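In this view, the complex is presented without one of its protein chains, the others remaining in place.
Chain naming follows the written order as A and B, and within any one chain the residues start at number 1.
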Amino acid sequence: MSQLNAAARAPLDSRAKMIEFHEVHKYYGDYHALRGISATIREGEFFSLLGPSGCGKTTLLRTIAGFEDISSGAVLIDGKDMSDVAPNKRPTNMVFQSYAIFPHLTVGENVGFGLRRDPRSKAEKAKAVEEALEMVGLKGYGARAAHALSGGQRQRVALARALILKPKVLLLDEPLSALDKKIREQMQVELIKLQREVGITFVLVTHDQEEALVMSDRIAVMFEGEIAQLADPETLYRRPNSRRVADFIGVMNFLPAQILGEAAGHVQLEVGGLGRFEVTEEQASARASGAEPVVGFRPETLTILYEGQQAHDREAPATIDEVVYYGDMTYYDVKLDGVDAPVRISMRNVFGRPVLDVGTRTRVAWSAGALVLFR
Amino acid sequence: MKFSSLKGYAFLYLVFLYAPIVLLPVFAFNSGTIIAFPLKGFTLDWFRDLFANQTLGLALKNSLIIAVSTSILSTTLGVFAARASTRFKFPGKTGVMGLIMLPLVLPEIIIASSLLVVLLAVGMPLSLFTVILGHTLMATPYAIAVLNAAFSSLDRSLEEAAYDLGETKWSTFRLIILPLVTPGIISSALMSFTISLDEFIVAFSLAGKETTLPIYIFSQLRFPKQIPMIMALGTCLVVASIVLLATAEYFRRRGLAKTGAKDTGGFL
Partner (left out) sequence: MAASPLKRWARSEAVNGYMMISPTLIYAILLLAAPLVTLVAYSFFTDGYLVVIPDLTTANYAEAWSDPIFRSILLRSVIVSGLVTLVTVVLAFPIAYFISFHVPAAKKSRWLFLITIPFWTSYLIRVFQWKVILNYNGVINSILTGLGLTDHPLQMLNSIGAISITLAHAYAPFAILPIFVSLEKIDRSLLEAGLDLGENRLLTFWRVTLPLAMPGVIGAVMIVFIPTIGDYVTPELIGGGKLPMVANVIYQQLLKIDNKPLGSAMAISAMLVVAAVALVFLFLNRRFLRGSK
């Protein structure tokens, strides 16, 4: 999954700060749209803003572009305070959700639009346009009417038009949400490659957690105008810092837990169906949404043991409650002995291994290291 | 209601709508001096009279001056208002727009008399200029109605994109917004032009000693001898308005083709 975004590059912490938010607040009248955003985005980073619709992602992106004045706080780009810099003077360019292709211009005129004030010669500019089109896979499309393009092509034009100016930061507001699933997946890969190629900082807004996980170096998960968690995809997935983030990203099983005690960096627990065990402090730093502590684990961290198989770590007896077959995967809802609510387990289908029936008695292998304690 | 009887009614209604227009050329080419049936013979005399008539020529010239000025002024004022009302939120917008659109629902005689009273009170001499002032007031709401449609179909991110790509607010307006609302501007200009060219009562009240085409026509309608020439004039006006409408339709279609927008019907 993270072949592309885990490429070996200079570690993030050692790179220069490209965008800094310092306690950014934004009010629309009485409505508090951004509630004290503080974060740093590094040079060359592929950064995503992820959250449900209406949480303020677009608003935050637009404060970078300069389309929204912030009510208090500061936005810095490349170390410079942007409060008195208009959008047309900022080293950022934007790919709009609607693509905002100028319908009365050709593809080439659209892409070359930002070069109007460029002192280079006409021929040089034409060459730059041609190169930009080639970069997004639209070589030779320059003379076409922009309004006749397909959704995917418009998106490429919008990209070329923004990238031709070699901005320090490229801002993308849900650039893929209007595309079909297939083209969307293809564009995800192309966007990552493109970002590697040009080395520009990308800030992407999306409500699609899978898209964010696939594409980003780091992700800021936002709820109601606040950043709930900012981390790389793997940490976000494996160690969500709150029940809410865990619910938003992927599927997670929850079981009520009883905390027996804490000692030497470990927390002792008793969980119905799993028994007594301990987890590290690092696993125990997430916030629960209610007063009761719960443990959470992803469906793929559990394994159904077949006859003769041994658990590497621990195992628990269970009964299969529901089976959903997906071709490459099978999802089992399994009732651990002594627990009423079923937990979900995802199993890769392997040749020669049968899909189990409902009601089958089985054993489930699990490991305390894969758990998160929400308390 | 059955389809066929409705269709028959529609046909009769069209006859009712077009009868006065169709009768114009009938009498314009009729050699009889009285406007009545049966027709006498064919003649071009009335058109000859028409083109030789210098008072009429002057009235036409005045009307064109007024209509062109009104068209430019009200479309310009309309662009400001339509842009403001479709793009910006500000307190009191409903009231402000209400005042500006008020002439739409004000009987013309009220506009004419209130303007007259004020112009006389401030001592401004009545002239073509005062007619332009009145006509602009009347035509601006129509211009705004047409332009609002054009401006509100603009995607706001288009102008943000241009601004983002380094243009200033003004050059964005010139390079992006203006070209995209041009069909609306042409429609608005044509509409204001037509309203002004045809307007009688405000012109009658505010023109002072000057004559416009409707004022001239009105003055001649009292003289039976002049009616055949008026019929010829009416014929010319019908032809001119059809040419104008066809031009407007042409520009509208071209505007649509250029931006690939969907055709949603006539420009009205």
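One rule holds in what follows: a residue touches a chain if its C-beta (ideal position, glycine included) is under 8 Å from a C-beta of that chain, and two chains touch if they have at least 3 such contacts.
Note that this is a predicted model, so its numbers are computed, not measured.
K.L.:
The chain left out here touches which displayed chains?
P.N.:
Within the full complex, the chain left out of view touches A, B.
K.L.:
Which parts of chain A face the unshown chain closely enough to count as touching?
P.N.:
69-74, 81, 83-84
K.L.:
Could I get the residues of chain B that touch the absent chain, sorted low to high?
P.N.:
Considering the whole complex, chain B reaches the absent chain at 1, 3, 6-7, 9-10, 13-14, 16-21, 23-24, 27, 34-38, 76-78, 80-81, 83-85, 87-91, 93, 96, 99-100, 102-103, 105-118, 121, 133-134, 136-137, 140, 144, 194, 198, 200-201, 204-205, 213-214, 217-218, 221, 230, 233-234, 237-238, 241-242, 244-245, 249, 265-266, 268.
Operating definition for what follows: only the chains that are shown with their structure count from here on.
K.L.:
Please work out the Cα centroid separation of chain A and chain B, and write it as a whole number of Å.
P.N.:
56
K.L.:
Over in the complex, which chain A residues touch chain B? Could you list them?
P.N.:
For chain A paired with chain B, touching residues are 65, 67, 86-88, 92-94, 96-98, 100, 102-104, 113-114, 116-117, 145, 147-148, 161-162, 165.
K.L.:
For the complex, give me every residue of chain B touching chain A.
P.N.:
The contact residues of chain B facing chain A are 155, 157-158, 160-168, 176, 179-180, 258-261.
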